[in-house]
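I'd like to ask you about the structure that follows.
What you see is the complex with one protein chain gone and the rest in place.
Order of writing sets the labels: A and B. Residues in every chain begin at 1.
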Amino acid sequence: MTPVWKRWLPAAVVPAVIAGGAVLGAVQAGAATDLPDKTPQEVLEMVADSSVRSLSGTVEQTSELGLPQLPTDGPSAESDASSGVPSGVASALELLGGSHTARVYLDGHSQARVQVMDRLAERDVIRNGRDVWFYSSKQNAATHLILPEYSESEGHHSDKAWTPESLSEHFLSSVEPSTEVTVGSDSEVAGRAAYELVLTPDSSETLVGSVSIAVDSETGLPLSVDVQARGQDAPAFEVGFTELSLEAPSDDLFNFTPPPGATVTERVVEDHHAKHAQGDHGDRHQGDGKHDKDYTKYGSGWETVIGLPADEVPAELMDSPLIAETAQEVDGGRLLSSALVNVLVTDDGRAFAGSVPLERLQAAAEGR
Amino acid sequence: MSGALPATELAIETTGLTKRFGHQTAVDGIDLAVPHGSVFGFLGPNGSGKTTTIRVMLGLAAATSGYVRVLGQDMPASLRDVLPRVGALIEGPAFYPFLSGTANLQRFDTADRHASSATRRARVNQALDRVGLSHAAGKKVRAYSLGMKQRLGIANALLMPRELLVLDEPTNGLDPQGTREVRSLVRSLAAEGTTVFVSSHLLAEVEQICTHAAVMSAGKLVAQGTVDELRRVGLAHVKVQTPDTEDAGRVLQRLGLAPEPPHSNNDGGSTVRAPLADHTVAPESIVAALVAEGVRVRGFAVESSSLEDRFVALTGEGFDVVQ
Partner (left out) sequence: MLAALAAVPVLIALAVRLSSRDPGPGQGPPFLDRVSQNGLFIALTGMVVSIPLFLPLTVSVAAGDTIAGEAGHGTLRYLLAAPAGRVRLLAVKYAAAVVFCLAAALSVATAGVLIGSALFDVGPITLLSGDTISVGESLLRLFLVACYVGLSLLGLAAIGLFISTLTEVPVGAMAATAVLAVVSQILDNLPQLEWLHPWLFSHHWLGFADLLRQPISWDSFAANGLLQGGYIVVFCGLAYSRFATKDVLS
């Protein structure tokens, strides 16, 4: 007679084969990457020389910032107001925290489209020359911006938070004596062999452990950025391509006509400093552009602290129950702590933020 | 059909067949030998392991140990070759209540890969006709009586020409008329050369239609052979009808018999019975002796043992069956 265990064999073998295949595949994928060695300088030059202007790809972002999970857009389509978080703050935090997938299409300097793919919804930013459209499928609302003349040549700022290219540019600009730059082991991103540029802050007065940037070995295009927080195993913030094609996307993608029935808001941008949180396409924050003028900067490099005077801090920030719950009482105010960024709101209403430990924020608050 | 098999081949053969469910032994090392062409009665009280044996024979359950050969091939290894040649009614009929009798039979027939779809309709109608259900073929089985379902179950076993029919309690729920029809059906099938294996707890049924029989008790096979052989093992009795019971008893004792206490009949006389052990005393000499003693003999008979006596002797009386 067949022993009892034998008849369960097929059911046990199948998962084993799947797991084995997955491990083998991973090993092979790792082994396949073997690039000629390069110095950090050479890799940085590759990035600078990169001439990729047309691409279509999928970008995935994950964050383990230790922030509270905000109610995401489920099929029930709760409105943001019900969570007690001001809509603008909520969508900004929502984009930073958690995981997101977006498709990015670029063609030249003036045509771009970013699609943030939410559950059963989508947020689109489409730029075609001077026309920029924001569209949110959930609200069925579109916002139309006409960019000032000069931004035509200035590159694509509307998707700044999103392409790995723009993010790594930011980090490369902070390459300075305080940072150790090395080339790590070769990696593979979106099926492309890549150099891994590792930036390690020399300062211990920052929360950032290291920043790794994967640079495509063929084109010099940055493919992914990982930010490691001090004392955390998993990357605190990760953004990178999961799929990438360097062919020019179809022109139709950049032609946007608001769908029938959608609410359309027209806005004209006079000030090229105007910033738009990607998730906030609404018209609630009209004229918010002056926000960034009044901050004070303390320290430099990795230890920079930004201070905002009391009247610039939105009052509802600390009033919202969700944030009030997470903030902890510290000397001189309340602290919103995450893996990469600390925010101190002083008792008199000022706010200080930076990738630094609490003590430095307190020092900045006291004017030291 | 049967030409392929040697005459001595057994239609069903089990060797040390054992089936345990946990610690309970349902079938305990039975050696069945069902000759080809026989009508084989498989007797036993409820719960004696008949249905379990049938399930193992048909590959529905796996034997814990022992071997089964059906139509000369090992089961369940040759299940696919053997089962199309076997028609079965297992532990009562079972059908989809929301389908008609015809649709149910067609569904089961579709399940058999060897059954040709071209002849399906004809074969279904023929099987229904054979069990006398043609008039109710289009009715939903939900509306069938127990007896009709039983007939439909037998019809299902007859969808294809079979070499072996396994019928578990075939007359269950049938009225006397239906019982007689089933009996004649079994006889006619046997006459065509089909081996019929009938399990039953009804002795009269087995006695009337079977050539061979086996008796199960508490999972063990306690007797097996032709029906005549089984009967012969039991004791014959002499039965004397007389008003002079005491005299008759004395005479019988003198002849070396052990008369049982007399019991009175409703005609005013009484009956004296005595077992007739291994035919040492000729029945005619008993009559002579009785008459010579002046016993008024109103009736005299020699009764061979019925299968029922044998059955009860083997399996216990009444509800007090061995489990």
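Note that in this section a contact is a pair of C-beta atoms (placed from the backbone, for glycine too) under 8 Å apart; a residue touches a chain by one contact, two chains touch by 3 or more.
Computed from a predicted model, the values in this text were never measured in an experiment.
**Student:** For a quick check of understanding: of A:262, A:330 or A:363, which residue touches the chain that isn't displayed?
**Tutor:** A:262
**Student:** One chain isn't shown here. Among B:14, B:38 or B:156, which residue touches it?
**Tutor:** Only one listed residue reaches the unshown chain, and that is B:156.
**Student:** Given the full complex, what residues of chain B touch the hidden partner chain?
**Tutor:** Chain B touches the missing chain through residues 55, 58-62, 79-80, 83-84, 86, 88, 90-92, 94-97, 108-109, 111-113, 115, 156.
**Student:** In the complete complex, the non-displayed chain touches which residues of chain A?
**Tutor:** These residues touch the chain not displayed: 2, 7-11, 13-15, 18, 58, 69, 74-77, 79, 103, 115, 117, 119-122, 124, 126, 133, 135, 137-142, 243, 250, 253, 256-263.
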